[in-house]
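A protein chain is absent from this complex, but the other protein chains hold their places.
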Amino acid sequence: MDVIKEKVKALVQKHGKTRENLLPVLQGVAESEQYVSEYAMKLIAEEMELSSADVYGTATFYSFMDTTPKGKYVIRVCRTISCYMKGKNQILLALEEALKIKLGETTPDKKFTLMETNCIGWCHKAPAMLINDDVHTELTVEKVHKIITEYKQQD
Amino acid sequence: MKNKINLTINGTALSVEEGTTILDAAKVLGIKIPVLCYHKDLCIAGNCRVCVVEVVGISKLFAACATPVWEGMDVLTNSLMVRNSRKHIIELLLSEHNADCTKCYKNGNCELQELAAEYKITNQDFIDIYHAKDYTVDSYSPSIIKDDSRCIRCQRCVRTCEELQGVGALTVAHKGDHMKISTFFNKPISEVVCTNCGQCVIHCPTGALIERNYIEEVWNAIADPDKHVVVQTAPAVRIGLGEALELDAGERVTGKMVSALRRLGFNSVLDTDFTADLTILEEGTELLHRLKSILVDKDNKDPLPMTTSCSPGWVKFFEHIYPELKAHMSTCKSPQQMFGALAKTFYAKKIEVDPEKIVSVSIMPCTAKKYEADRPEMRDSGFKDVDYVLTTRELAIMIQQAGIEFSELPEEKYDSFMGSSSGAGVIFGATGGVMEAALRTVYEIVTGREVPFEGLNITPVRGLEGVREATIKIEGTVPEYKFLEGVEVKCCVAHGLANARTVMEKVKEGKANYHFIEIMACPGGCLGGGGQPIPTTPEIRQKRVEAIYAEDASMAIRKSHENPEVIQLYKEFLGEPYGHLSHKLLHTEYFERERY
Partner (left out) sequence: MGKNILKRIDLIFKDEADYKAVLKKAAGQTNDELINELIASGLKGRGGAGFPTGLKWKLTSESKADKKYVICNADEGEPGTFKDREILTQVPHKVLTGMAICGKIIGAKEGFIYLRKEYNYLTADLNKIIDDFHEVCKNIGLDFRIKIFLGYGAYICGEESALFESMEGKRGEPRNKPPYPSEQGYLGRPTVINNVETLAHTFTIFQYGASKFNELGVQDSYGSKLFSISGDTPIPGIYELELGMTVEDFANDFGDGDTKAVQVGGASGFCVPRKKFRETHIGYQGKLTGISLPTGGSMMLFNSSRSMFNLLTNYLEFFTEESCGQCTPCRVGTQQLLEGSRAVKRGEKPAAYLDKLLALSETMKSTSKCGLGQSVANSFQSIVENFREEMIY
């Protein structure tokens, strides 16, 4: 059974076929697969009667819409002013150490991807980061290690 | 009735219709505002910001192409602020651009270069950010080269491909400093739904999208004493070539073109119009064959409506988007490819030259023809049927390189055996031309009489409207075609792939009660093709249309089936239309391609 095909069909059924439903459909695929693959995009284009290039161009506009495979937990460390002033670089280094990968990379067990992002709206509790939709604030090196250990133990 | 708006531009008062942009209002006064992303064929973008003007009292500048005038507007198109801003914009564009103009194919024909020259940008203060980027050149396609280092991101190509052509092979991807013009997952254009129509090429202001040129290859062939170089010229070239050589739009230069080709060194100067006439015989017979199968034998194997197949951009579009409707397309090759198959068989025999020594070149208003010549199945002669395809633009370049003073050339005639043509052949270059040519012949075959239109001008299928329909009632048939007595033959003509899609959707849903559909990939038909001189605007297309029909009216023979060389070809070589040898050399097949 073509899982992705069924998923895309169901999403288009749920949201609608017209253009203004493209983002919710793309988001639906991204939520469950952690990224939107070439194949998924082709299917979306077909179902919604759009050109594949158009779907690709729209998807790549949005920073959180990944078009290459990502880990189960996508870590996004805020790098804008207040978080920068409060030491986001140290937090990044701590994460790189804890996960044994560099910024932009995914762990070999496909569990964690480490990325940076722009202001996520927790400036008064900087430095802050997102792990998928979960917010982690007032980070320190120790706290970071603790958080990663907890996520590792979750499965 | 639209309201009138009163405004002032550079101190002069004028009154224009509500909704007029500042750009168009300025034109009324003869004031030219420079543009880059704006193009008459396309929707307004307003992103390059080159056309910014000052409105007195407002600190922000406005894009002239995107701002409708309002009552009492006081516009300055050349204030100090406007000039300085415009200079900055051009400098910014140059800083992210491969400005090594002498190495660029569009050197001398580039809108950015023109602007920079106009504003005397002799100094570049800004930092060169172009070199740090990883620009790629996509030259995998036999028709089009995409060079990101020359892109100014005006998005004209995206708007052309998406809206004008309805293909959508190009898109804008990413944002910020990573923003670029891309394809689906940045694949080479040869791997996606690109139809090679080249409309993007004739709308691109710079050298970011250009045709893959074969000028050097053709010069080498001509210089090779061992080779006999045959050249064929498409109908639309003879009414477009002049524009690339400083003549006016719509000038008919057939005789001079033939003369120039001889002086360039081509051994045989022949005419695609000849095989256009041939195509009519083959395709007309095919149509009658299908009509008989369906009406008499009740056999739907070769279904109706039948579509034309001479536009390779249309064919590729069809293969990608409507592969399930494959059987509807005529199996006839295009005139270019019919010519190619005959050049190395029939013609080689006629002039007693070893076909291995023949190099077959075509001059086309089209970039997709380069792809068509490269299609693996186009080798029915035993060799590659068409070796090189040159666009109208490339021919103009060769003429200039040879130092030929084009306007002073004498009028010359084509060589024989494949050089004579009818008016029906020449109108292939305009949208509706194939349909009209086919009707002139088919009607006469079926009824024994000429089409009931004055001067043989079937005006209902002419014009530049996107989709046109016409109906011809068949009455008084000859005995062989009795089954068509009283039948109303319904025809449809569409040009531009967006219109093609509209028509094909109807066919897909079974709602198209046509018998015959002519589709040309390019707006205007071949005369507006991706290989024609740049610029191509609605006004220029109109002039080219008029030239084509004027050329038709001036010819001695107006119907394909009266072309003496075509008659001779069947007598000596092919036998009869749609016969065994025709099927081998002049008919082809189609393939299913991916939707993206």
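Structure notes:
So that you can tell them apart, the chains are marked A and B in the order they are listed, and the count of residues begins at 1 in each.
The criterion applied here is as follows: a residue touches a chain if its C-beta (ideal position, glycine included) is under 8 Å from a C-beta of that chain, and two chains touch if they have at least 3 such contacts.
Note that the structure is a prediction, hence the values are computed from the model and not measured.
Partner chains of the missing chain, restricted to those shown and counted over the full complex, are A, B. Shown as candidates are B:P68, B:G166, B:P303 or B:P355; the residue that touches the absent chain is B:P68.
The chain not shown here is touched by just one of A:E6, A:E49, A:E97 or A:D134, and that residue is A:D134. Within the full complex, the residue among B:E96, B:E251 or B:E394 touching the omitted chain is B:E96. Of the candidate positions A:Y35, A:Y84 or A:Y151, contact with the unshown chain belongs to A:Y84. Taking the complete complex into account, residues 44-50, 52, 59-61, 63, 66-68, 81, 84-85, 88-89, 92-93, 95-96, 125-127, 129, 152-153, 155, 172, 174-179 of chain B touch the chain not shown.
Listed for chain A, the residues touching the missing chain in the whole complex are 19-24, 26-27, 30, 57-58, 61-65, 79-82, 84-85, 117-126, 130, 133-135.
Following the convention adopted for this analysis, only the chains that are shown with their structure count from here on.
As a whole-number value, the distance joining the C-alpha centres of chain A and chain B reads 44 Å. Chain contact summary for the complex, chain A toward chain B: residues 38, 41-42, 45-46, 50-54, 56-57, 60-61, 67.
Residues of chain B that touch chain A in their complex: 162, 167-175, 182-185, 192-193, 595-596.
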